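Below you will find the structure I want to go over with you.
Here the complex is missing a single protein chain, while all its other protein chains stay put.
A and B are the chain letters, set down in written order, and residue numbers restart from 1 in every chain.
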Amino acid sequence: MNEMKKTAIILNVNRETYDLVSYPNRTLLEVLRDDLRLTGAKEGCGEGVCGACTVLIDGTPVRSCLTLAVAVQGKEITTIEGLSLGEKLHPVQEAFVNHHAIQCGFCSPGMILTSYALLEENPNPTEKEIRRALSGNVCRCTGYAKIVEAVKSLAEEGK
Amino acid sequence: MEDFSYIGKDMKRIDAACKATGEALFASDLNLPRMLVGKILRSPHAHARIVAIDPSKAEKLPGVKAVVTAKDMCGDKWGVFKYTQDQQFLPTEKVRYVGEEVAAVAAVDEDTALEALSLIDVSYEVLPAVYTIEDALAPDAPQLHDVYPSNINVHVVIDVGDVEKGFAESHLVREDTFTAPEDSYFQGEPYAVAAQFDHAGNLEIWMPNAGPHLKAKPLSNVLKIPLNKVRVRKITIGGAFGGRSEISPADVICAFLAKKAQRPVKIVYTREENTVCTRQAHSMVTKIKTGVDKEGRVVARDITCHMDGGAYSSTGPIATSVPFLCMEQAYRMENVRYNGYRILTNKPIRGMFRTHGRGFACGVDIQLDMIGEALGIDPLTMRLRNARQAGDTTPTKSYVASCGLTETIEKTGKKSRWTEKFGKLPPYHGIGIGCNSVQTGFPMGIRGGSQAFIKLNEDGGVTVITGIVDNGQGNDHMIVQIAAEELGLTPDDVQLITADTEVTPSDPGSYSMCETFIGGNAVRLAAQDVRKKLFKIAAAEFGVGEQDLSAKNRKIFVTHNPQQTMSIAKAVRIALSRNESISGEGSYWPNVDGKREWVKNPYGQLSEAFSFGTVICEVKVDPETGQVEVLEVTASQDVGYALNPKVIEGQFEGGVAMGGQGGMLTEYLQWHEGRVLTPTQLGYLLPLAIDMPKINNIIVETIDPNGPYGAKEAGMSVAMSAAQAYCGAISNAVGVYFHEYPITPDKILKAIEEKKKRERKG
Partner (left out) sequence: MRLPPFQYLEPADMEEALSLISTHKERVRIMAGGTDLVNRMRLRLIEPAFVMDIGKLRNLEGIDAGDTETVIGANTRLKEIAGAPLINKRLTAIAEAAFQVASPTITHMATVGGNLLQNTRCLYYDQSGMVLDGLEPCYKRGGTVCLAVKGSKRCFSVYQGDLAPALLAFDARCVLEKKGSTRTVSLTELFTGNGITPFTIGADELLTKVILPQPKGIYSSAYRKLRLRGSVDYPLASAAALVSVADDRKTTTCRVVVGAAGAAPKVIDRVPWEADFGGIAQKAYDQAEGVDNLPMPGAYRRKMVSVLAKRAVQAAFAGIKEGM
């Protein structure tokens, strides 16, 4: 077995700084869930396909299950827990709730963050663009129809 | 229908916000004090005798707090039914599939747990294995279990009327065989279980499930503790689709580890483990012989189905029967025979999957299309002519009180412009139809009923206590809608304690499509019980009869003189001030034939109500690559009554994705003997947002006489009819009727090439 020592890992998550000491082989997903108890990001597949582990790094959606925690120091990490505005839901979360875009909820944090990032980059996406942007987030429950409607509703309103 | 406040309305689900924020906790999210990581050692062999297990090196590894092997358990065999008791939670004699549990550890972290697994010495004597139905049935095949000769686990026989006479009298008879390999559940959430014991020997356990009460009893049996010491807790569940119904070895193993370690233990499955070591769907070979009269009405039908059940029974008798039952509910036929065989092989265990046999369902429907073509009758008309009607009795003797199948066929046909399109589309452009039906539960003996309690607070708020479980489909919300409506409260006033076996009374569970019908009725009755008591108080205060009162918006008022009003809170306080405790109770036991049994007596009232649905699908096929583009799908179902239309639409849309888009185009497991080669999301292809077509939803309501507000079920039927519609559409597009599913591009290309060859010759 290869050698490995713990190392300092300083993470900026949801505008808070966390001083950790951990092993370099830990993924960002593990650290978020096990050390910081931010369990919104989920492990659905372990190989970067399903999108349940999606978090934002400097605003860009990434697969936290394929990201080493030690490699994202100094970056701004946003998890689903960092999206809501105090006691109020973020408009993207609100839209998902209002449009019945959530059934079992396992894919929802990843789906919502990806949708948020899409709208930040492209405030008025077409349905085709929405479906493509969400094509890396797998949902087994909804058939995606109401998820697309929820995101569309934000596009039309101009958010 | 009455003017309801919440029933029938598109209300936001009460559990949506906490899922949107990531607060909702799934089993793998739980963190209990001093919790250990559990890992399971699995068999690398498909069939082998366990010669010896030596865990001693693992036990000595620092950081390991418990190791369990079969020695720690009593060795009793468990089964869903008394006559299918064939599975030990940790096997003592032999392993029967690659991935079967052999031993387990609990350690301070995952690395230690994994290292400990590698230190458990297991010696096996590899035995010959069987991987196909054919091999399993061969005369000299190795037997998986002594109790199932010829590896035939279940044989369901249904014989009604005179099938041979029916064929003799038929105008046209045809026989076809349809095959489909396993599909797989791929719930969003991989399985996980957490367990802990307290000082008094009470077990608390959390896992995704479709019926906590069905988990509690086997735990009680194997741990040898009474039911009141087994608390299967409420947890947010990431989908079930039929694959999380009964006890899992992981549940028992986790409990034993927690007991031994005297610390909480959590086992989290990888995606691979979820695919291989929970449940899969059955692969099936279905031979269907159908005889019709000149008008295409089915006179006789004879079906033989062989299903590959994997290594153990699981819900074998149910899984073997449901595909047939769905069909006999959907279509009229007087003479029908069914031989359903569930065969054991050295493969992972198969359970009940939402689509319940795409080969079976699609076979029935595509054969109707083929027969229709021979008679010059289009597929939609074939469905209309054979459709179940209200007032009918099915061949296995279930009375059908409400049925809107014809309405779903007509409405779907109209919305999809069937008559304009069928037979008139350009080459490689097709349209297809599928119909099916689902029962709302089945006889479950002492666990067939649901009971609900309602606790009232002095400020008029309530807590509803029920065993109803929510797998993500919205059952918790349904309870709130019903209770708020009946009690005249707002949804905010209704809190829930659900699916917790310490507190909630028994309930059949969600896997049999009966939560709305049975559980919902119980909640309604409990709420009505409370209302009656409150109305008695208010009636006395107002000097009117109880029948003159209504309740809405937290107030009780005289219906025709709404000025006379009293808050519900006040009515509660009046009761309390009279030293009268006030609460509600309701229970519902469906009026079904308690003597009906899957194998011994498959006749009698199966459930009180049946849902019926139709899906029409339109596709385009690329003749060079065989790829399918799905243009539009129209899904319709007679749900009885839509308690929450948007929630129901969500079930339709999810059903189209699972049964149609995935089930017909891309989903199948690939194998190397007994090993799953596609256990991950990269290998097993689930539908993505970019591939889904436009879906039109048509809710049909026939207001069932017994369902709560007339509601029946909505979660399963569309998955099946979507599969059938996709099959019909692709067959129509290519001009070849497909018998093997899923209809992947290579099969389409082959069919196109062979058709061209035939046309050149002819």
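FYI, contacts are C-beta pairs under 8 Å (C-beta built on N, C-alpha and C of every residue); 3 or more make two chains touch, one makes a residue touch a chain.
In this text, all values refer to a predicted model and were calculated from it rather than measured experimentally.
Shown chains touched by the undisplayed chain in the intact complex: A, B.
Interface note: of B:Val98, B:Cys514, B:Val619 or B:Val734, the residue touching the hidden chain in the full complex is B:Val98.
Set against the missing chain, the residues B:Val163, B:Cys435, B:Leu665 or B:Ile695 yield one that touches it, B:Leu665. Residue B:Thr678 is the one among B:Ser550, B:Thr678 or B:Asn696 that touches the chain not shown. Touch with the chain omitted from the figure is made, among B:Thr21, B:Thr394 or B:Thr744, by B:Thr744. When the omitted chain is restored, the residue from B:His45, B:Arg337 or B:Arg354 that touches it is B:His45. Interface residues of chain B facing the missing partner chain: 42, 44-45, 98-99, 110-111, 114, 270, 272-273, 276, 624-627, 665-666, 670, 672, 675-679, 682-683, 685, 687-688, 690-691, 744-746, 749. Against the chain not shown here, chain A presents residues 1-5, 7, 23-27, 30, 46-49, 51, 54, 60-63, 65-68, 70-71, 114, 132-133, 135-137.
The criterion applied here is as follows: only the chains that are shown with their structure count from here on.
Averaged C-alpha coordinates put the centre of chain A at 29 Å from the centre of chain B.
If you check the complex, the residues on chain B that touch chain A are 10, 12-13, 15-26, 28-29, 31, 186-190, 236-239, 241, 268, 270-271, 471-474, 646-647, 649-650, 652-658, 661, 680-682, 686-690, 692, 695. On the chain A side of its complex with chain B, the touching residues are 33, 37-47, 49-50, 52, 79-81, 83-84, 89, 93-94, 96-100, 102-109, 112, 130-132, 134-148.
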